[in-house]
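Some notes on the structure that comes next.
The complex appears here minus one protein chain, its other protein chains still in place.
Note that the chains are named A, B and C in the order they appear, and that numbering of residues resets to 1 at the start of each chain.
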Amino acid sequence: MSHSLLALVVALPLLAAFLPPLLPGAIRRLLGPLALLLVAALGVYLWRITLIEPVSLALGDFRPPLGVVFYVDSVAALFVLAVALVTLLLWPWRGDTSENLDRKQSLTLVLAAACGGLAVSGDLFNVYVFYELAAVAGYGLAAGGGTAAARVATFRYLILGSLGSLLALLGITLIYFRAGTLNLAHLADLAPQTLHDPFGLAAFFLILLGLGVKAELFLVNTWAPEIYATAEARVSALLAGLVSKLALLVLARLLVLVFPLPEARGALLILGMLGMLTGEFAAFRARDIKRMLAWSSIGQLGAAFIAFSIPGSLGLAAGLAIALHHLLVKPALFLLAERWGGGLARLAGAARRSPFGAALFALFALSLIGVPPLPGFWAKYLLLSGLAAQPDNLYLLAGLVVLVTTVVEAVYLFRVIGMLHGRDAAHSEKPQNMALDMTLPASTLAGSGAFAALLLAVALAAPWLTAPLARMALQMNDSAAYVARVLPATATSEATK
Amino acid sequence: MNALDILLALSALMPPAALLFGRWRGYAWLAGMVLTGQIILLAGCDLPLAAGMNLEIFGRSVGWRLDAFGRFFALITLGVALASTVYMGGEWGERHAAGGHSPRWLHGALAGNVLAMLLLLSSQDLIAFFIGWELTSWAGFLLMAQGGEKALRAALRYVPYAMSGAMAVLGGLALTLAWTGTLDLAALTGIMPTLDNTKLALLLALFGMGFSIKMGLLPFHLWQAPAYAEAAGAGTAFLGAISARMGLFALALLLVKLMTLTRVADLAFIEGLFTARDLLAWVAALTIVLPTFTALKQNDARYLLAWHGIGQGGYMLLGIVIGDATGSAGGLLHVFNYATYQAALVLAVFAVMHRTGTADLNSLGGLVTRMPLTFLVMLLGIIGLAGLPPMNGFVSKWLVYRSLMLDGRPLLFLMTVIGTLGTILSVYKLIHNTFLGQLRAEHEQIREAPWSMTLPMLALVILAFVTGAAPGLALSWVAEAQAALGLPVLAYTLGGIESPRGNLDMLWIVGVLFAGFGIGALLFYGAGGRSKRVHQLDNYAGGHFLSADVRYHYSDHFYAGLMHRIGPFYRSSFTRLESAVAAATDLAASLMQVWYRQTVPALTLLVAAVLGLSWMIWK
Amino acid sequence: MSTLQSIPVVAPPAEEPSGGGNLLANVFDELLAFCRSRSLFMLHYCTGCGAIELPPAMTSRFDMERLGIQPMVTPRQADILLVTGYVSTKTLKRIILTYEQMNSPKYVIGICSCTVNGGMYWQSYATAKKLSDYMPVDMYIAGCMPRPEAVISGLRELMENIRAGRSDNWRDYYQRYDHYLGNQQRLFGEHWQTPTDVIGEARHYGQFGPETLGEHTALLERHQTPLLPFEMRLGLGDVSKGGKS
Partner (left out) sequence: MKMMELLLELTVMPLLAFTVGLFMVLMMRKIAAKIQRRVGPPLLQPLYDIVKLYAKETQSSHGLLHDIGIVMAVGGYIAAETMLPVPGMNGIADKAGMLTLAYVTMIPSLGLALGVGQCANPNGSIGIARALTAMLAYDVPFVVIIFGASWLYGSNNLVEVIAAQQAGGIASWGVTQMPLLAIAGLFTLYAMLGKQPFEIYVAPAEIATGPMVEMGGKHLGGLFVMQCFQLFTASAIYVSLFLGGGENWLFFIAKLFAVVAIPMSMAFVFPRYRTEDVLAVVWRWPMLLGLIGVWLVMR
């Protein structure tokens, strides 16, 4: 089978995003989900074959390093699958007006396409393009909340994001200036000679900051709480769940392929630690559930950064586990938070209105803080055992940070659970409004229920998933294989040298 | 399928069964029968047993294997669960359900606890152990949170403690893996003692802290009393009697089996004078004294018992830390003994609550004529808790005392005795304020608790009495557990121990005691004039005419003189410590939020970029 | 100092029981009587000035303890009720309650003239004049106030009476309760009652006499809910009234 199917990962959603105005109503509404389903199927297929061996595609058959390269290893395939599935689960089925809905659906699809592109891109330029695409779609979606607060938040996000893009672009330019190529495989090949110096590191740092805006990296994550608090829940879920993970993936690839340097790892580690500390502690004092989730996701991504900073496939495995786990849990929590937004005090007694919703919240919370046998525990286990195995004391410190912030996380999440099950605030205040207000709609329950089902399935299948995960991490860590796959010629020339 | 598989499978079936059928009246009997079956199965099987289920995760095997040490705890767990389940299944459960609580969740939480504990007790490696540990913690949380608003608040207070403990254990687990390359408990037994002192000390600190929190050792004890006291009745009994002992199980495993006590004694703070082992012993001793002292100040029967539960844990740990045959047998036996009478006591308090609606020690009194069986339970229970003959609590404490005496630890010995004396004072207050003194007018029509409640309580205290008179019955399990753990094994007889340095024969002591009571009764009832019962208002009041509307009863500030002296001793410094940590967290959180509230994030971004670049370039 | 035979409170000494031929029983009874006479715990109800003479009687000069007499604090412990002075209506209620709470055999000694006939308070409207109207008095020690010698002497006479079995007026209170109750009711009003159960005790100890019950006890029973002691019960039987005051 031709690997040109790879292009569909990007092409299908884009097509579905821009075709609808030309189509009649019924098909129009189904086109997006259909495209996503196809991408998901493609993801499953790709995952199965790439577990054995990665594939790459040179678009238009321009051989690298000249052309546009898509590279899919099992990690990328899994992310493609995840992008499709999560987008599907967070699909905007309803809107205020038809026009509004069209726009939302289109933007969502663009976002999905961009995310898929980020997952499979094999060169930095494409990465930048897809990243910009995702950013634009993200601004559009975030502003779609319609409220003034949402617009203000989006505006700030926009400034920060643009500045970030600029920095990333600057970094990419520096790299190009030094190495003369943007193809990742090529870069991996050239990096030891050209980029492993302060100059290269500076470029890495700029890219880190730039992409870090989306990945909620500490220093550039200040937009997150406001956006998540004001945007629609499913948008928050997409941004926190999906986009951040893909930015993370790109950074991880960059780290593995081009900059496997202790300084780069150190930067990642320190920023990750700071992100975890600030995020989780800030969430401790959050007074509404959406901001709390936003900060929590900053913390979780910090944990992922810490994980990726661990050298070797063990760290990658841990980072992947954390990222994927967060991808499963956080969107679902944001879905639940849609109706339960606002001050935490409002939640009192909500469990009586929506017992199933409260149970789901508890399940996600438990997984998030890493209670075995839920998947979150295995992610945390991988992270900690990876950190403990490092000789550097900074890694042990990071382990300590992870442990302490987990305690903080447990406290604030359980505070919410306590609120949910506490005495009904409705008793004292206007009961009817409250009752209606706090009951979760069936669609929300169905959405997060689906995530919960996935989570539980992963929990049950954990013993059988460890081997693929390890394999994925190995593949991702194997930069020689990457180079060899994308640039067979260079690899052979290397070998002959 | 071997016995352990069946055991675990049955336990795994019960939580869903409880959630499905918990509302059905017969469920308690069904669960009771299952638990009885499990007890018989467990008591009869040959150990050690490895479970058929074996997982392979990240290249490490995760498995379950039960030895005699685990079985000892497992039997206690199942027994207490049995008593609690039966208690829950009757009138108490109906009242509980009528109060808007869910019997399904309560049964489910209890069954979940049993399952979690069995998993923990039979874990074969640290991952299985941690899974069991966390499940126990959260199942415990579920059980704690069942009693309404206050219970929920207390349970939430438990969360940071439980989580800190879990994270400490997890950290220890990660370091163990990094330093030894294995997580298998059997393999670790050989490797861990060979680690150097720094590593061992760090592991001891991490694991020790995690386990101490569960056990409620000082200074991590504050969560336990409210969490256990406010839970729903039968849940409180289960939590109080056995839940916290999981911490002891883990500590014993760590100290004795994995690290070995001699290695722990190598970790010296002051060379030759004060080692980690001494530190543990002193923590245990302080855990005996200070919580007992707090218990003495309680005015709520449930809290009083819960605080004593914390204090009693100290005896168990102290016995194990001494580590000789007598002391460790005492410590382990105390787990069993304590479970029997503590469960009975808690159930009795909840029986009183069931009838009177309160556990406030200042609003009760004189119930002995109305609830004589409950009184009997509480009487035998407090004799056990206070550690007086003829109940079993005496035997285990005696073993601990004796080993402290022979080990030459006068101050520790003194602490244990002070704990016992304080307990006597406090439990007398408990029984006096509940059952003795003046019967309140509003309680005159109260009836004895129903059989579904009195039977489990009576069964427990009878067990406590029988194993007090013939401690050999329980000591056989203890000796097996000692052997499995690698401790010196106690040479016991049916009546106690025989040793050249002082014997204990409870058969004789109990026999003579009851003969003495018999003679006393003969003297009292046989000799002298007839007596006539008088009404409680026919009482000396300096010539005053008593009437039922005026309270003639002494309950509040019961030990005024004692409190005058020791009341200000440590002025709730632990509570202050706890609030200080909470406040510090809150402050840190506020500071962190400042970061996210900045008005010009773009500027920060630029500054960060410049700074980062300069760091990268100048490094 | 004298036992005032003129005051008809002491029933004529009962004939010595013939003993029924059982020598051992007689010896035993003698022993008990002897012990009773040699061990007297007194409750001094210090109503008036006579109390001042008791400390000297107890302490080094006269030392009652050599006679086996010592002070006690509560009615349950005491054998002798010493009423040491004028008895106001209000005090009398307490004295009666105290007397009823004592365990028999119990003895009442009225010290000072006030207990005999009101003494210097003979015309006070608020003073009970004659103690023996309200409870059986075993011994009066007259005087205003009687000196310790007189007190000791009176006590010795009481001891002798006890040893000889002549002093069991406590039975009189049970047997003629209606009479005493009548006098009490006349003074305190018809709603008078104590938290004790004299009639029940009379029944329990077989001290029922022809005059135990009568019109006054009928009056008492009309408005009194008897204070039945709380019996232990398992709650399986019917819920009976436990008793109220």
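Going forward, a contact is a pair of C-beta atoms (placed from the backbone, for glycine too) under 8 Å apart; a residue touches a chain by one contact, two chains touch by 3 or more.
Not measured: the values here are computed from a predicted model.
Colleague: Counting the whole assembly, list the visible chains that the omitted chain makes contact with.
Modeller: B, C
Colleague: Decide which residue listed in B:Arg25, B:Arg533, B:Arg576 or B:Arg597 touches the omitted chain of the complex.
Modeller: B:Arg533
Colleague: Could you tell me which of B:Trp223, B:Tyr315, B:Trp398 or B:Tyr492 touches the chain that is not displayed?
Modeller: Answer from the full complex: B:Trp398 touches the omitted chain.
Colleague: Write down which of C:Asn26, C:Ser88 or C:Ser104 is the residue touching the left-out chain.
Modeller: C:Ser104
Colleague: Which listed residue (B:Met53, B:Leu414, B:Ala491 or B:Val594) would be found touching the missing chain in the intact complex?
Modeller: With B:Met53, B:Leu414, B:Ala491 or B:Val594 as choices, the missing chain is touched by B:Leu414.
Colleague: With the missing chain put back, one of B:Gly181, B:Gly357 or B:Gly516 would touch it. Which one?
Modeller: B:Gly516
Colleague: May I ask you to list the residues on chain C that touch the chain which is not drawn?
Modeller: Answer for chain C: residues 31-32, 34-36, 38-39, 59-60, 63, 65-66, 68, 72-77, 79, 101-105, 201, 204-205, 229-230, 232 touch the chain left out.
Colleague: Touching the hidden chain in the full complex, which residues of chain B are there? Just list them.
Modeller: Residue positions of chain B that touch the missing chain: 366, 368-369, 379, 383, 386-389, 394, 398, 401-402, 405, 408, 410, 413-414, 417-418, 421-422, 424-425, 428-429, 431-432, 435-439, 495, 500-505, 508-509, 512-513, 515-521, 523-525, 527-534, 536, 538-542, 552-555, 558-562, 564-566.
To be clear about the criterion, only the chains that are shown with their structure count from here on.
Colleague: Looking at which chains touch which, would you call it a line, ring, star, complete or other?
Modeller: Topology of touching chains reads as a line.
Colleague: With contacts defined as at the top, give the pair, A-B or B-C, that has more of them.
Modeller: Between B-C and A-B, contacts are more numerous in A-B.
Colleague: What is the distance in Å between the mean C-alpha positions of chain A and chain C?
Modeller: 96
Colleague: In whole angstrom, what separates the CA-based centres of chain A and chain B?
Modeller: The mean C-alpha positions of chain A and chain B differ by 44 Å.
Colleague: With centres defined as the mean C-alpha position, give me the chain B-chain C separation in Å.
Modeller: Taking the mean C-alpha position of each chain, the two centres sit 57 Å apart.
Colleague: Please list all residues of chain A that touch 2 or more other chains.
Modeller: none
Colleague: Taking the complex as given, what residues does chain B use to touch chain C?
Modeller: 366, 368-373, 439, 441, 444-448, 530, 532-540, 543-548
Colleague: How about chain B: which of its residues touch chain A in the complex?
Modeller: Against chain A, the touching part of chain B is residues 55-59, 127, 130-131, 134-135, 138, 145, 149, 152-153, 155-156, 159-160, 162-164, 167-168, 170-171, 173-175, 177-178, 585-586, 588-593, 595-596, 598, 601-602, 604-606, 608-609, 612-613, 616-619.
Colleague: List the residues on chain A that touch chain B in their complex, please.
Modeller: So the residues of chain A touching chain B come out as 156, 159-160, 163-164, 167, 198-199, 201-202, 204-206, 209, 213, 219-225, 263, 267, 277-279, 281-285, 295, 366, 369-373, 377-378, 380-382, 384-385, 387-389, 399-400, 403-404, 406-408, 410-411, 414-415, 418, 421-423, 462-463, 466, 470.
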